[in-house]
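Before I ask anything, let me first share the structure, which is written out below as structure tokens.
All protein chains but one are shown at their positions in the complex.
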Amino acid sequence: MLEYKKEISLVLLRDTLRIRMIESRLAELYAEYEMRCPTHFSLGQEAVAVGVCHHLKKQELITSAHRSHAHYLAKGGSLKKMVAELYGKKTGCATGKGGSMHLIDLDAGFLGAVPIVGSTIPIGVGASFSAYLQGENKLSVIFFGDAATETGAFYESLNFAAIHKLPVVMICENNLYSVMSPLSVRRPEGIKLSNIPQGFGVQSFHADGSDLEEIYQTAGQAIEYARSGKGPVFVEYINYRWLEHCGPLSDTHLGFRTEEDVINGKKKDPVRNYKDKLLKAGILTDSEFSKWEKEIAEEIQEAISFAKESPFPEKEQLLEHLFAA
Amino acid sequence: MLEYKKEISLVLLRDTLRIRMIESRLAELYAEYEMRCPTHFSLGQEAVAVGVCHHLKKQELITSAHRSHAHYLAKGGSLKKMVAELYGKKTGCATGKGGSMHLIDLDAGFLGAVPIVGSTIPIGVGASFSAYLQGENKLSVIFFGDAATETGAFYESLNFAAIHKLPVVMICENNLYSVMSPLSVRRPEGIKLSNIPQGFGVQSFHADGSDLEEIYQTAGQAIEYARSGKGPVFVEYINYRWLEHCGPLSDTHLGFRTEEDVINGKKKDPVRNYKDKLLKAGILTDSEFSKWEKEIAEEIQEAISFAKESPFPEKEQLLEHLFAA
Amino acid sequence: MSRELKFVEALQEAQDLCLERDPSVYVMGLGVSDGAAMFGSTKGLVEKYGPKRILDMPVSENAMTGVALGSALTGMRPIMVHLRLEFAMLAMDQIVNQAAKWHYMFGGQASVPMVIRMVVGRGWGQGAQHSQSLHSWFAHVPGLKVVLPATAYDAKGLLISAIEDNNPVIFIEHRWLYNMTDKVPKGMYRVPLGKSNVLLKGNDVTIAASSYATIEALNAAKELEKEGISIEIIDIRTINPLDEEPLLESVKKTGRLIVADIGWKHAGFAGEIVSRVVEKVYQYLKEPPIRITLPDVPTPTTRALSNFYYPLPSDIVSAVKKLLGKAAESKPDIKPEDFLDVPYLEFRGPF
Partner (left out) sequence: MSRELKFVEALQEAQDLCLERDPSVYVMGLGVSDGAAMFGSTKGLVEKYGPKRILDMPVSENAMTGVALGSALTGMRPIMVHLRLEFAMLAMDQIVNQAAKWHYMFGGQASVPMVIRMVVGRGWGQGAQHSQSLHSWFAHVPGLKVVLPATAYDAKGLLISAIEDNNPVIFIEHRWLYNMTDKVPKGMYRVPLGKSNVLLKGNDVTIAASSYATIEALNAAKELEKEGISIEIIDIRTINPLDEEPLLESVKKTGRLIVADIGWKHAGFAGEIVSRVVEKVYQYLKEPPIRITLPDVPTPTTRALSNFYYPLPSDIVSAVKKLLGKAAESKPDIKPEDFLDVPYLEFRGPF
């Protein structure tokens, strides 16, 4: 329990709840076939984003990949612009040219997300490297999934960040799957991802990615370590994806995991578990929680209305922005 | 001392001497400007090839990279064909289309060498993988330099070989340089390459790459381990490049290492040191050694004459072999 | 015995037959053995041949292509599969520097019987990184064979030929073809690589096309037929090596050429067709050829823009009329909110 700062506990929970509610609502609405882009929901995995980003200053940059809603929102990315982007609208965070897999909010320190697995890892390192070249120290936090650690880009980036002791925090959300492929077809038996960086002399952590406090605390240590100039850090969080890899539905009919597996996975629900804990500890009341739900629901409704009512980009924009001036 | 088999000691030394003499002679001849292809000499690094390949059966495959003469020769590749290849002749091991950086001798189990750093690592893994798919166990040995461990391909290959417990032996000759770049600009301070594979659950060894016996023994262990079905092995041998990165000259005028460095590096001369040891132990006599030198010199002369007298490929061959039938 | 099969089923059947017949064939790629089975194109194969021959892999496209290459050099016939062409960008060294050249640079001593299947995505906001068709790139590299089937019949026959070929073959499949049906015979048959096909006979204008552009050309031809305009469609099923004869013969007859291509225009494959025709049968050309391609910008995700990004059959119709000196009819009125981002309105993916 973050006894020393109970407000933090509350904020962590509220922020996680917010992402949960946003993702749930978007998943519902997806069935209307108006958000027409491949969408990888963060349901079940909201907590890591919140626990990590809570430590970050606005100008500190984060990058993410195909499953980036939670990271974008936790870092303070505009909800309205995100929803509008999913609806393909001109008011979207990428003016409709990106969609769910290409979020950006520079004002919030969200450098960008793209769906080629592993590709944003070096880009995130580069964001810290530019400060290094200018004689400054600037934290860069990179979010990616377990499968991204299988790409050559990951190792090359890790090595380079370590050479120059760049303040880079690599957050690996190990949700056990790459699409539907379990770790067993992608990794030798018995290895732990968080052991890999050690061969590069890189500090690493391993923690439960469904436990908000554990996330918050390990992330704090990791970020502190990186900020202090000791070099990059790797953190592996174990969490669990609730929905299908891409899209708003269940995937248990596809044979790679059972409904029971998912029910078990959902037992580590970061929202429910932390809520129960805070209720039990007397830090949170049911009515407070209900108030949050109401406020968030309103915020979401507003964003959806904004998105739905926003105009589409005009035909002329098709050829715009090929080259920067 | 390989007391239990003194013939092995003698063969190891003789084979190493042979490569030394071949490389020395080719480096001399290179100045005639008749071998017209980029050539990375193995001078100073002959021992690893010999100590490793001595364990291998003919049908066991090896692959190498830009600096492959020693590996090719130690595996039993045709000297005549290699020299002819350097001279660009039709009788060359790649009919003149390859040059020094693209050696091949399938009869000798030399699958091929190409100069893109890291690229032959997965190809070598694939050579073992095909046997695995057919339910067989076939050793594949891959030679590469320290810089190849910086490529994404290396890690991806290591992981894949480990997943399927493929009998792959990765031999990393760490000669401290990538062209002229020291390890310090390419690796975090204080890390040991042979520690990296451990994060993948891969067994590794670290040994002196100038000590023929140590090479022979560690290679034996590594190969035994891989052959027994326990999975891939990584061996780091520390050795030293005598000449410039590419070409037959010295490079101390280029500022990245001093003449004294090179003199020091040459103190670990695998031929001289092992020769002295065997002489002292009474296993070798000076006259035996001289006899070797004479025999080898003749063999080399023959190969050079063969190469020089061989015809060039005909113009028609330019368009040949674009596609396999 | 005529039997209708979907394009995707034809792909599956081709692989199934080859796997059955030749134990050296295997299939490797992200998710080839999962429940979605590469949009269904590897459906049922893991159940039949097991996870060793229908092999999932880590997200390591570069090394895995090298592994496939190494296995091809030592007796196997790998089929690599990429759910999107873009993922092969990670493996360009292995494909271009290694696989394409191995046979040549070692003087013909080794060969690389390997197929790399790549799906070109389109629609439902695939966007800049899930939609590129870089077939022109592969065609530009000597040593690669590059195949783009347009029909289910060809998909099966060409894939079998590709698997049996002793060279690296880049096999490019447009996602929007997957559900289209065609008569597909049972059992083994081959459509030879390196042979163009006269898909439709006609006299007025020649359209050279590949992959999904062929379908759009057929649709355009249907429209034009109503007006008595007769189109000849040459399906360039293999873009390297290119079989130019049917194309040149056709242009000799019609004197007019349109090239419809699913890729970008600038320095793209359509320019090769134009150049070949101009170099070889210049004197027969009555009008300058027209290229119908994507505009030279990345793919936007929102349908409001992608609606204007992809050429439509009506663009081909207009081009034909232009070549024939007829008044171009007014362009169809496309709105940003139109659902042109699916092959047909009920299509619900997977994309």
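Read from first to last, the chains carry the letters A, B and C; within each, the first residue is number 1.
Criterion: contacts are C-beta pairs under 8 Å (C-beta built on N, C-alpha and C of every residue); 3 or more make two chains touch, one makes a residue touch a chain.
What you see is a predicted model, and the numbers here were worked out from it, not measured in a lab.
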By the document's own contact criterion, which visible chains does the hidden chain reach in the full complex?
A, B, C
Quick one: say which of B:A74, B:M101 or B:L284 touches the chain that got left out.
B:M101
Would you mind spotting which of C:Q12, C:Q129, C:S250 or C:S314 touches the chain that isn't drawn?
C:Q129
Using the touch definition up top, pick the residue from C:Y104, C:W124 or C:W176 that touches the left-out chain.
C:Y104
Which is it among B:I116, B:L176, B:V262 or B:I283 that touches the chain not included here?
B:I116
Can you work out which residue in C:A110, C:M188 or C:L242 touches the chain that's missing from view?
C:L242
Interface with the undisplayed chain - residues on chain C
62, 86, 89-90, 92-93, 96-97, 100-101, 104-105, 127-129, 132, 134, 136-137, 139-143, 239-240, 242, 263-264, 266-272, 274-275, 278-280, 282, 285, 287-291, 296-298, 300
Missing-chain contacts on chain B, rising order, are 33, 36-38, 88-89, 92, 96-102, 114-118, 147-148, 150-152, 178-181, 185-187, 246-247, 251, 253-256, 312-315, 317-319, 322
Footprint of the hidden chain on chain A, which residues?
61, 63, 92, 94-98, 102, 104, 106, 111-112, 114, 116, 119-127, 129-131, 133-134, 152-153, 156-157, 159-160, 163, 320-325
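The definition used in the following text is that only the chains that are shown with their structure count from here on.
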Please work out the Cα centroid separation of chain A and chain B, and write it as a whole number of Å.
46
Which chain C residues sit where two or more other chains touch them?
57-58, 60, 62-63
Among chain B residues, those touching two or more other chains are 152-153, 156, 159, 163
